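Heads up, one of the protein chains got dropped from this complex, but the rest are sitting where they should.
Now for subunit A:
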């Protein structure tokens, strides 16, 4: 009978425990999503060759088209679309309009052709506000593959008119799918947990109801003795619980723990700027440029694949497009003013590493093959850029411990991979197993 007597309290305790667990879970879940969402390759991953478009093309061309796709997005898409006039003309059917050798010459050096007085070239040049198309150091094969890609794109069925939108629409879900799969395991666990919590709550409610019913049933019975009646009619004395020593003890301990936890967290966060989102002198939107227009990151951040610095774009890069596009926007006019006054634009730095830490973009992008979003977050969705990652040493080290090295096809690592595999069969060859967590890799 004693167990029966304790039941109301055990219910309460269970409920309390469950609530705490649930809250903890939600918090952990938040952290998990934050740290994992970034790993998704975003929609702007122009550098990675996109999936071969159009099954209609013969299998032999598929590679050329896929290469052309990447090249097109990397070099041409800023000014050209297949079916729309952007800065330059729409390119659908270009292979029928002009012969291939002409196109190769044009792409490699358009100003030379204009200067040479080529009739069509001059016509195009005049038609598009005498805006010169930059020269591209592309080989003949590369130009051919771009043309093959354009051909494949423009020969797409009647829906071609909405092709651009279509692609955009496709891009997003595919990004989300990738997101889901990356964070999949975590979400699955969460769902199970939520279901369990719901089941437990139902269980608790059911038990309370059963207890009440049983109490009512017992009340209806007349054959109970005094002790039993007393037990049935007993009320929980809440005041007594509140005043009891053990309750005060628990609450006090919890309070101290929470305060301690918060102050440690607060101290650890000194100097941390995660989420820092300063307003910039010009309302430049990455969402618009990188997200909607899918401009390759490296188009503006020119040295991100070759230097330690990704390079904040200079005004002349803006002018590549904005000498034509949205010239009346007040924000764009700020750029014009800067150029007129010969005063560079003073952006506010969002990502500030301490001086004692050395970081090299090209090491991560070019060699490591890491997407920008891994550290910078869903930049293609940011109207105003904020600091997505913590940029703490722990954050760096953690990634170096977990991330397998991108050794494929890199002659530098060949022998190292062999040695590693021989020594630790199965264990991934991570950055840290190649010495990537040593002090002087980042501090000197």
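The rule we apply is simple: a contact is a pair of C-beta atoms (placed from the backbone, for glycine too) under 8 Å apart; a residue touches a chain by one contact, two chains touch by 3 or more; residues count from 1.
Throughout what follows, contacts and distances are computed from a predicted model.
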### Task
Refer to UniProt and select, among "Molybdopterin oxidoreductase", "ABC transporter permease", "Transketolase" or "Tryptophan synthase alpha chain", the name of the complex member that is left out.
"Molybdopterin oxidoreductase"
### Summary
Which of A:99, A:249, A:404 or A:435 touches the missing chain? It is A:435
#### Entry: Contacting the left-out chain in the complete assembly, out of A:221, A:248, A:308 or A:326
A:308
## Note on the structure
Residue positions on subunit A contacting the omitted chain are 267, 270-271, 273, 276, 278, 302-303, 306-309, 311-317, 338-339, 342-349, 352, 354-356, 358, 360-363, 366-367, 409-413, 416, 419-420, 434-435, 438-441, 443-444
